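Let me begin by presenting the structure, written as structure tokens, before commenting on it.
One protein chain is absent from this view; the other protein chains keep their places.
To keep things simple, chains are lettered A and B as they appear, and every chain counts its residues starting from 1.
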Amino acid sequence: SGELYCSLPNPRNVHFESVNMKNVLHWSAPEGTGDGVLYKVKYSVYGVGKWIRKPECRNINRTWCDLSNETSDYEEQYYASVKAFLNGMCSDWIETTRFNPLTDTKIDPPMVSVSSTEKSISIILTAPEKWKRSPEGESVSLLQVYPGLQYNVSVLNKKTKKRWWFSISNNTLVVPWLEPGTAYCVSAQIHVTTPLLHSGFSKEHCIATLKDKTA
Amino acid sequence: EDVLLPAPQNISILSTNMKHFLTWSPVIIQGETVRYSVEFQGEYEREYANESWIPICECSLIAATVCNITEDISATVAYNLRVRADVGGRRSEWGTLKGFFNRITTSLTPPVMKVIADGYHLLVELEDMGPAFQFSVLYWKKGQENRMQQKVVKEVSSVVHLDTMEAGPDYCVKAQTYVEAINRSSSFSQTQCVRAQGGTSMWL
């Protein structure tokens, strides 16, 4: 077909949204275009000479495209670009800023599991896994990606309303000498010093110490 | 012919706990508001960038005689600093700090600390002094000073759990700050001692 006339307004806010290195390209529709706009996506590895089209995101009407597979090597950096089409017209290619999966991803909170005895609670923390191609794929913990990863753990005594903080590098914590028959709520956050990354806090996991049998 | 505006004098640095301030004496011109501008020069600028000076825009044409230079003194090298005065289109020569300033000379004060006994748990509350600071917390059973234990606290978040305590003896705690960037520590805070609460424990 003849060269398209590229005067369609451009897609807006083209950017990567990344969680645990699941890297999804997002954008907003061009201003004032309503329905019917289709999009194409391409990406490139920074420093390598070519743009690569993403077939699964060709002529799509949604405003996102999962590029996790194409950007899974976090030793590289990437650009992605989007072009809009409507009624024979098209927009310019609009690019992201340079995307660095290692520093630009967000990290989910750790998984928290808690058990209790009469006088203690035991906490096991599990860092989230890096995105993987398929469920059968090899699991890589973010602990391997960020060796300096630490956990900030908060333990709240529901009776006294007092909150204690622990900062640990390994993934288990036992808090001894607690009051029997008392509810404690645990929440944890991941903290990486460099590059500086924080997860949010996990939701609170509450558990009660067992009642004192001798009382 | 316009009288030359005198350059600011008594230029000095106040640096405590990695917060650095440049101060100087005011230039007095009757009936006029004198304004001042500050510039800095790191070792890199002296040796590799033709001795160039870099303006601090937060301290450009200010009326105050103090400037917070903390954000710009962000390497452990020798810095030069200078100030000049402006009033009504007249401008003074630069007044330059005598000697260099290196943040390694900042004065470090002992941390504000509160020790808490919560049941059989020994806890400490530390003042947040900013990202450059860590805390070395020492604790021991009273009378057993030779068996001190240490905990390094990197993230200050209100009440930090140190350890569990046995019923009976007092437990004593003291803390000092440590700044990795300059590899220096403060002196220790006052020692505080507490005892496990609850005396004869209902669950022992």
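Keep this in mind: a residue touches a chain if its C-beta (ideal position, glycine included) is under 8 Å from a C-beta of that chain, and two chains touch if they have at least 3 such contacts.
Assume contacts and distances are computed from a predicted model.
J.: Which of the following names does UniProt give to the chain that is not shown: "Tetratricopeptide repeat (TPR)-containing protein", "Zinc finger HIT domain-containing protein 1-like", "Interleukin family protein" or "Ferredoxin 1b"?
T.: The chain we cannot see is recorded in UniProt as "Interleukin family protein".
J.: Would you indicate which residue among B:Asn68, B:Gln134, B:Thr164 or B:Thr191 is in contact with the undisplayed chain?
T.: Within the whole complex, the residue contacting the unshown chain is B:Gln134.
J.: Can you say which of B:Lys19, B:Arg91 or B:Lys154 touches the chain missing from this structure?
T.: Once the missing chain is taken into account, the touching residue is B:Lys154.
J.: Taking the full complex into account, what residues of subunit A touch the chain not shown?
T.: 44, 46-50, 75-77, 79, 97-98, 100, 102-103, 148, 193-196
J.: In the full complex, which residues of subunit B touch the absent chain?
T.: Within subunit B, the residues that touch the unshown chain are 40, 42-45, 47-49, 54-57, 71-72, 74-77, 131-134, 154-155, 179-181, 183.
What we mean here is this: only the chains that are shown with their structure count from here on.
J.: Between subunit A and subunit B, what is the gap in Å from one C-alpha centre to the other?
T.: From the centre of subunit A to the centre of subunit B is 35 Å.
J.: Inside the complex, what are the residues of subunit B that reach subunit A?
T.: Those in contact with subunit A are residues 118-121, 123, 153-155, 157-161, 164, 202-203.
J.: Could you please specify the touching residues of subunit A with respect to subunit B in the complex?
T.: 118-119, 150, 152, 154-155, 157, 160, 162-167, 175-180, 191, 193, 212, 215
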